[in-house]
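Everything on this sheet refers to the single structure shown next.
Apart from one protein chain that is not included, each protein chain of the complex appears where it belongs.
All chains are identified by letter, namely A and B, in their written order; residue positions are counted from 1 within each chain.
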Amino acid sequence: MFRHTPLRIATLVLLGAAAILYGLNAEYFGLEILTEIAILAILVIALDMVAGFGGMVSLFHGALMGIGAYGFTLLATKAGVAPLPAMIGAMALGGVVGWIVGAICARTHGIYFIMATLAFGQMAYSYIFESSFFGGDDGLSGAPRLDLSGLGIDLNDSRGFAFFALALLLAAYLAAVAILRSGLGRSVTGILHSEQRMRALGLNVWRVKAAIFGLSGVLAGLAGTLAAQHIMYVSPGLLAWTVSGEALVVVILGGLGTLVGPVVGAAFFVLLKHEVSAHTTHWHLVVGVILIAVVMSRANGIFGWLEARVARWQGRTHAAKTGNLALEGDSDA
Amino acid sequence: MLETRNLDKRFGAIHVTRDVSLKLEKGERRVILGPNGAGKTTLFNQLVGELSSDSGSIHLDGEDVTGLSVAKRARRGLSRSYQKNTLFDGLTIAENLGLAASVAQGHATSLLRDSLSRSEVRETVAEVAAQVDLAPVLDALVSEVSYGIRRQLEVGVALATRPKVILMDEPTSGVGPEMAHGFHKMLNDLPRDLTLLIIEHDMDLAFDVADTITVLNYGEVVFDGLPEAARNSAMLKEIYLGSWEDA
Partner (left out) sequence: MTSDPGFWILQGLNALQLSMLLFLLSVGLTVIFGLMHFVNLAHGALYALGAYVAASVAAAVGYWPALIAAPLAVALVGVVLYGGLIKRMRKAGPMSQVLVTFGLIFAMLDLTRIIWGDFALGIDVPQILSGRAAFLGIEYPIYRLFIIALGGLAFVALTLVLSRTQIGAMIRAGVDNDEMAACLGINVEKLFFIVFCVGCGLAGLAGAIAAPLLSVTPDMGLQILIPTLIVIVIGGLGSLQGAIAGSLIYGFVQTFGAVLAPQLASVLIYALLAAVLVIKPAGLFPAKG
C-alpha cells in the first residue's frame, strides 16, 4: 500500500518544478531528453507497481512497452484508426497481454517468475523480429503524433510534445497511486507480505496478481504509444530483454516500492547516460559499476537511501507516527 | 458443522494421517492433543486444503469441500491461524485485521476505493479488536509488538473473516502458562456459535477450553471423548502423556 510522506510530496513538487522550468527554457536536444525521461518514468512506474509493491520482478515490461508501441503504430497506420483511439486501443492491448502473462506466471515465484517473464518477453521479441507483418528486423515507420491543435497545442513541436509526455507521466503516476491505494492495491501488498495467509483468508491470489499485472501493462502500453509517437518509428529492439533489464535497473537505482524513487531514477539514468555518452563510448561500464555499487550497498536506491536518512534524522517517534496510517482514512494524501 | 471421513495422507512410506474421522457440532470447542509428529498440523493442512488428501472426504456445514481450493474453503467459512508467523509484518495491527475483513467482504479486488476505509470493514476491525483485546494497539506495526500480541493477532486475523469454523494451530505456543490461561479465557468469551478446533500441546491448558478432546498418535485417532474421560484414561497416559513427559 502506497503512502505519500512529506518527503515524497516535496520530491514530486521539486521534480515537477524542475521539469517545467527545464521544459520552458531548453532547446531541441534538452526537450528530447525531457521526453525520453518522461517515457522511461512511465515505464518504470508500471514496473514498480508489480515489482516493488507486488514482489513480481518482471522482465516482460520491455515487451509490454513494445506491444503498446507496435499496437499504436499498426492501428494508426495500417488500420487507419485516428491517433487518440489508437492510443487507447494500444493501452488496452498492453493490459490484456499483461493480464494473460500475469495470470500464467502467477503460480511461479522468485527466480522462476523472473525466468517465466523473460521467456514470454523473448517470445514476443522473436515473433515480431521474424514476422513480416510487423516489419521484421526493419520495424515500422510512420506512427503519427496526436493532433491537439484544437487545444492550441502543437505536438509536432518538440516543446509541445515534451509537455504532453510530462502531462501523461503525471496522469500515469496518479493512476498508479489510485490503484495502489484501492482494495486491489491493499491485496497486492498483502500477497507480498504473506501469500499463504491471503489464500487462507479466501483470496483468489492469481486473480489479484493478473489484475495488477494487467493494469501495469496498460501503463507500460501507454509508455509504448508515447515512444512510438516520439521517434515516429518502432523496431523490435523496443522489446529486447535488455530494455526490461534496464527498466529494472532504473527502478532499483531509484528505490524499489517507492513509486517516487523510480521517477527520480529515470531522470538520473537518462541524464547520466547523455552526460557519460558525451565523454566516452563506455556507458555500459559506468552503469554496470553504479548498479553493482547500489545493490551491494544494500540501500534501497537513491530515494530509498534518502528516505532512510530522513527517517533516522526525524527520530523514531515521528517515523512511527507517519507509519501508522491505519484506518484514519487518507488524511495524509 | 465440520466433519471428516476416513482421511488419509502419506509422505512416501510414512503414513502421516490414517483413517481420521471427526465430527464437530456447531459451537463445539474441540482440542486435538498428540505428541510431536502425531500428524496434527498435517491434518489441519488437509482440512484447509493446503495439502491434498490421499483418500477420505471433508464436509463443511453439510457441503463436501474435499476438492475445493484453500481460498474456496475459506470463503465458505473455514478459517485458520498458524503456529508459525504468517502475519503481514510491515503493516499495522488494524491493517492486518482490515485486510482479512476486506477479503471476506469481497472488497479485495475493488479498484474504486480503499477497502480499509469502508465502514463495514472498519466496524469488523473494531469488533474483532475488542474480542481479542487488541483495541489499544491497533496502530502499532506488527513488527514492533510483543510476541504475545502477535499470537492474539493470529487469532484476530482468522476471526476477521467472520468464519463458521476456526482451526487454531497451537495458539498459545511459546507464551508462558500464565498468559496461556488468559488466552483461553479470551477464546471462551468468543460467540458460542463459533466452532473451534484447536491444536494444543499442553493437556492442562486443553481443559480450559475443550468441550471434547481428540488424541492423535502416529496419525491415528486413539481417543475421542469428553475431557474427564481423557483425564482418567490409562491408555492415554501410557501412549501419549508418557511420551511427552520424557521430551
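One rule holds in what follows: a residue touches a chain if its C-beta (ideal position, glycine included) is under 8 Å from a C-beta of that chain, and two chains touch if they have at least 3 such contacts.
Treat the numbers as computed from the prediction; the structure is a model and nothing was measured.
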{"item": "Chains still shown that are in contact with the chain withheld from the display", "value": "A"}
{"item": "Residue of A:Gln196, A:Thr242 or A:Ser277 touching the missing chain in the full complex", "value": "A:Thr242"}
{"item": "Selected from A:Tyr22, A:Tyr127, A:Tyr233 or A:Trp305 as touching the chain missing from the view", "value": "A:Tyr127"}
{"item": "Chain not shown: contacting residue from A:Thr5, A:Thr77, A:Thr108 or A:Gln314", "value": "A:Thr108"}
{"item": "Residues of chain A (touch criterion as defined above) contacting the omitted chain", "value": "51, 57, 104-105, 107-108, 110-112, 114-116, 118-120, 122-123, 126-127, 129-130, 241-242, 245, 248-249, 252, 281-285, 287-292, 295-296"}
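Heads up, the rule we're going with is that only the chains that are shown with their structure count from here on.
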{"item": "Interface residues, chain B side, partner chain A - complex", "value": "48, 50, 70-72, 74-75, 79-80, 82, 86-92, 94-95, 98-100, 102-104, 107-117, 122, 125, 138-141, 144, 157, 161"}
{"item": "Chain A to chain B touching residues, read off their complex", "value": "1, 178-179, 181-187, 189-190, 193-194, 196-205, 207-208, 211, 320, 323-327, 329-330"}
